[in-house]
Every structure is written in C-alpha cells, then in structure tokens.
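Only one protein chain is missing; all other protein chains are in place.
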Amino acid sequence: MPYHVRIRQFEGPLELLLTLIEGRKLDITQVSLAEVADQYLERLASERESISLSNLSEFLVIAARLILIKSKMLLPVLQFTDEEEESMEDLEIRLIEYKRFKDAAEAIGKMLLNRKRSFPREKFLGAPETFSPPKGLSTDVLRRHFLSVLGDMPVKEALIEEVIEEVVSLEERILTLQASLRKRAEYGFRELIANAEDRMDVIVSFLAVLELVKQRFVVVSQGNAFGDIRIATSAVESDRKKES
Amino acid sequence: MKTESAISIQSKIESLLFLHGEPISVARLSKALSASEAEIEVGLEDLAQRYVLPESGLTLIRNGKNAELATRAENAPDVEAMLVSDREETLGKATMETLSVVAYRGPVSRASIDAIRGVNSSFALRSLLLRGLIDRRPNPFDAREFEYTPSFRLFELLGIGSNGELPEYATLSRDPRLAAREEHSDATDADVPEEDVPEDARTEE
Partner (left out) sequence: MKTESAISIQSKIESLLFLHGEPISVARLSKALSASEAEIEVGLEDLAQRYVLPESGLTLIRNGKNAELATRAENAPDVEAMLVSDREETLGKATMETLSVVAYRGPVSRASIDAIRGVNSSFALRSLLLRGLIDRRPNPFDAREFEYTPSFRLFELLGIGSNGELPEYATLSRDPRLAAREEHSDATDADVPEEDVPEDARTEE
C-alpha cells in the first residue's frame, strides 16, 4: 500500500470557510457565504477521510447552515423560521470572530518572537531549605494522589461514540438510499425524510444525497421553487446496471 | 509607632513579592499584611506606577487576582546573557489560535474554545498546559469542567504586565453576541434568558 500523505491547509470548518472566502478576496457576508457554499461541500466530500471524527459533526453542522444560506439566496421567497434565520446570521458572526482570533494569534506569535520579555524570580530564592512535611502525610496519602493522577488518563468516552454514530448513520443512509434506488428508479426527498427524527437526521439525509450526486450515482431535480426534490438513478448508473 | 508607619504598605508588598517570587494572590497579601484587599490593590497600583520610571529594572505583572514581580521586559537582552536560556520551540497554528482565545477570553471553558475555533482544541490545550503557557482550574460553577486562563509565564514571555496590554484587547475580550445583545436591550431586561433576546432583534423590527 502506498503511503497516504495527509496534506491539509485547514484544520476546522471555520478555517476552511475563511480560506475559501479570502481566496476570492470577499468580505464575510451572507452573500459571500452563499457563494462559497458549493466549494465548501466539495472540499468536505473530497477530504472527508482526513477529517477527524471529533471534528466531523461540526463540519456537517456548518454544511447544513451553508445550504440554508444558499437556498435563501437562490430562492428569496422561501420562508425561514426564526431559528433558521438566527443560525444563518450566527455563522457570519462566528466567522468574523474566528478571523479576529486567527489574526490575534499571529500578532501574539510575533510578540513571542521579539526579545522583549520579563523573567520571574524563583520562589524563596536564597532561603534555606528546611524539612517541613505537611501534616498527616503517609504512604496511603501518596497512593491516593497517585491514583488520582492515573485517573486523569485518557478514557474513550461517549462524546466520540456519538460522533461515530453520526458518521455511521451518514454512511448507512447512503447505502440505504442506493439500495432503495436499485429497487425503484425515483424517490422524493420528502418521502426520504418522512421518518426523520430530528433536524440532524434531515441534514444527514441531505448530505447523503449530495454524496451520491457527487459519486454520479443519482441525479436530482426540482420542478419548481417549492417542489419536492426528485432523486433518480443517474444515466451512468442505469447503464452500469444494464451492462452487469 | 512613627518609624513603623513610615514604611508604606507599598514597601511591604514589594518585599513579599520579591521573597515569594512566584505569583501571589491579593487575598494572601491582605492576610499577611493585615490590610484590606482594597489597600493592597492601591499598594500594587503605586508599585506598578513606580516601576514605569526608566531607572527601574522591575515590573509588576497582574493576572486576575494575582500579582508577580519580574524583570523589566526591555532588559531581556542583557538578562538573558546571564541565564541558562530556555529556547522556546515555535508553536503550531492550532496551538497559537487556542492560546490567543485563552489569552483574550480566559477564564474560558474548552467548550467555548472549541466553539470559537470550530474544532476540537484538546490537543492544543494539553500542549499549552505542558509548556506552562496557560493554567487550568475546575470551573467554579461546574466541577466536572475545567476553565483555562492565561499564565503568568505567558505574560512574561510576551513582556506585558496584564492581558489588557494584548493587541486589540477591548474588541477581542468580549463576545460579539453579548455586545450586540447589550446594545439592543435596555437595563431592565439585562437578566432575561439568552433565547429571549435575539441578537438580530433590530433587523426583525
């Protein structure tokens, strides 16, 4: 197996977004967010393997917001809930704030490099050392404290498992969708999310569809602004089926 | 006694800070010198003022309710020659971002740092803790969580006397959502739960 070299210029979704916006020399606004939405989704899809599990859900949440912003730009007549409106504006605020800290990090980095710095004095410098143990010190006290240090060790915990579940569900959703489309040529997105339990569920389905579009497994179409998204097996995929 | 009172509290504070070397809390100084915390604060202020004079070789570093004496930052080139230099390796991008969030927003929880950066910051935090650039302590409101603060060592390395001297401190130290909320609401609804005051209140009217 060849070496898999990870080359990534960005660490998190905000950094990716900022890179995309600054790459086009845009200011941070709803319009510029809508403009880079597709690019963001593409990068997310193509580099998903190198994104850590613990960060993936944040990438997905921001993807969902970008999709909202983009649909708002494309279809100004669409009505959004207060919550959705807020989440769109919040992304803008977050990105501006993130950029400020990124710039501050650079400024602090420069300060660390200059030769201006203070030095502290050691505690009780020059004072004689005198044996002064704390009251009640015993071997058992030491043992208990050592155990407490050991207890601070990394534990694989629930948080990560939840994220894994999300990722698994995205993968599963793609498989389910593929399987369903093999049985029937066309589906409606509403049909697909009829049993969605929450918002995240809808997002996962949507991303699954995007992933399939990307893999040229399906084509999607939308008859009118409020119409359902129709998902159909792509021509490429139909040909593939015929051949086999 | 006349001679006793002639020695100002400022002098005693300086003696104790010099002896103690490491950061010391205002509370501890207040107890040690049988003076109120307000008196200690005034003494520390006076001390800091005195250290501004060009003939002084010392500086006062403040970090929350703690204070520490250190050498004047401008004298670093002369001082370094006599010390065993602890050359700092450069910090990565992620670590520097995390450091800047803690420097401006500390005390701050890991959840808040992650939210600002949009990524998990635990590795960067560990690296900063090991280097002594930040400190952590249990969150007073939720013991299961830590909160992170800039360390005295960070201020020493930056050559600043407090976080107020960080570039653009006034802007970055405040959460923009809070600022927006305060702007849009009057004093009476200052303590309504966050959800009740949308940050975009103005645009909805």
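Annotations
Labels for the chains are A and B, by order of writing; each one numbers its residues from 1.
We adopt the following convention: a residue touches a chain if its C-beta (ideal position, glycine included) is under 8 Å from a C-beta of that chain, and two chains touch if they have at least 3 such contacts.
Keep in mind it's a predicted model, so treat the numbers as computed, not measured.
The residue touching the chain not shown here, chosen from A:24, A:110, A:145 or A:190, is A:145.
Residue B:124 is the one among B:67, B:103 or B:124 that touches the chain not shown. Residues of subunit A in contact with the chain left out of this view: 52-55, 119, 121-127, 129-135, 137-150, 152-160. Subunit B residues in contact with the hidden partner, per the touch definition given at the top, are 3-4, 6-8, 10-20, 22, 32-33, 46, 50, 54-58, 69, 71-72, 74-75, 78-79, 81-83, 91-95, 110-111, 120, 122-127, 129-132, 135-136, 144-146, 153.
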